[in-house]
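These notes concern the structure reproduced below.
This view holds just a subset of the chains, kept in their places.
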């Protein structure tokens, strides 16, 4: 997330009531998680294992729980609880705004777009031209929809990331301040749920078609012309390259990449990166032809056991 | 789908700007996909592999991409792109009508039926007597619901079929002009999605009970007194005969038949026709008792491998 204006290191430190290392006028442009951080951004880190990664990232400011040496040209925010303070900043820069009405006056609706009854459009939602938004769709604040997009009834875009830190006292939620981008010519079925990014965007690219009851978690990127069948669940921060096909009830773990034109058959579970251009099956999945040989083997298993016992 | 009146071959050819073979006054009553086509209907075919099937079907008019010999008593519409033109006809005869209000004035609601708040009822929806439609249910244009039907909150009836042709330039959607028929005494749980037929009907027969978050795709027929548990997904053009039971999270592929009184256990994947009166398990599923033997075999597998390695 980028801030609406440039803040100084001192201003940020005052918001979260922290010490800082660096020039008090050091300019800060935004805040982001490590995997999407850019120059000018704050990143946070609270585990020594990841200190180096954060300090060497594109981030200009590191919100950290130890007074380490500050890298050249960067600044530090020293906090006893970087997770809490990063979440505090997310809330500060992206405060929840109660809706006055079902369709916010700040929502922008393109020419030729039809909004059916009982739809909710939050603040600063942008919808392109010639879209069809069916009844009871909910689009939270700040989501951006392209042109010629169809969204079927009951679909929810922009709910919070399912992202918690486990503390003794209970789960502590990382406030989501990211958003959703849906490109042109995307179709989304009925009763889907797509979460916003934590600091970046959940992104559905041009021409992708999504069936009913699909779940797509925060910060996941779905390439162009993908085909995603019903009841598929895709966890956060995962990348589907272009023209990937996921059949019904497939589950995909977080943080992986599925290569271009990969096909994953129904009910499979994707637990790691998949090379493009191949077909996969099983939970956990493997290349389909390999999996089929294993399945053939399993069917022979009772017989095989008798055979071995008779040797 | 039947047209509201009889059209002539010439009139249809003008809508799609195509050549035709046959009498210009040849009467046309409707349009349907090959698996539900009837006398008087147009069917479309664009692959030589299926030409014979289409030409020999019950269809009276074949929308085809080659000037083949016209069967006796039939007519042809010659198009360079039958898929595009069939879709064009679907749109022409079933144009999307923006809703003026959440409950259309053309919706018919039977005596004793309760419609809770925030429900959407599209144009020409028909709901029978003594039904209970819970809040935030969405029923798209033209769906027909019988008597004594309960539909729980957030359920969506009549969203479009997930049916696309893969073209270089992107996926091309086949416009759905079919509908949904729900018979008497059906219960549908919360947040289910049932798609309309492409040209025919998705059909849920008398007395069937459906749990929450079930997905039923286009043109699927669910028999009488079936029991369908939560998170089941059934793909398009599939038939469940009467008294079939599908337990939770079962997935069913498109175009198959599950026989009367079959029982499919939880999380199973049905990839082909199933004989009635039996129990099934696994993904892909097989007869349960066979599958249980295999599972017992798998549990013995680590031991079996040691055994074989020691021979």
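When the chains are written out, they are named A and B in that same order, and each has its own residue count from 1.
By our rule, a residue touches a chain if its C-beta (ideal position, glycine included) is under 8 Å from a C-beta of that chain, and two chains touch if they have at least 3 such contacts.
From a predicted model like this one, the values you see are computed outputs, not experimental measurements.
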Next item on the list: Assuming 2 chains are placed, give the number of copies in the entire complex as this structure defines it.
Entry: 3
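Methods note: only the chains that are shown with their structure count from here on.
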Item checked: Between chain B and chain A, distance of the C-alpha-averaged centres to the nearest whole Å -> 32
Check: Contact residues on chain A for chain B in the complex?
Finding: 114, 116-118, 132, 134-136, 150, 152-154, 185, 187, 189-191, 206-207, 209, 211-213, 225, 227, 229-231, 248-249, 266-267, 283, 295, 298-299, 301-302, 304-305, 308, 311
Notebook entry, point to check: In the complex formed with chain A, which residues of chain B make contact?
Noted result: 96, 98-99, 101-102, 118, 120, 136, 138, 140, 154, 156, 159-160, 162, 164, 170-171, 173, 191, 193, 195, 213, 215, 217, 231, 233, 235, 249, 251, 253, 267, 269, 271, 283-284, 286, 293-294, 296-298, 300-301, 304, 307-308, 311
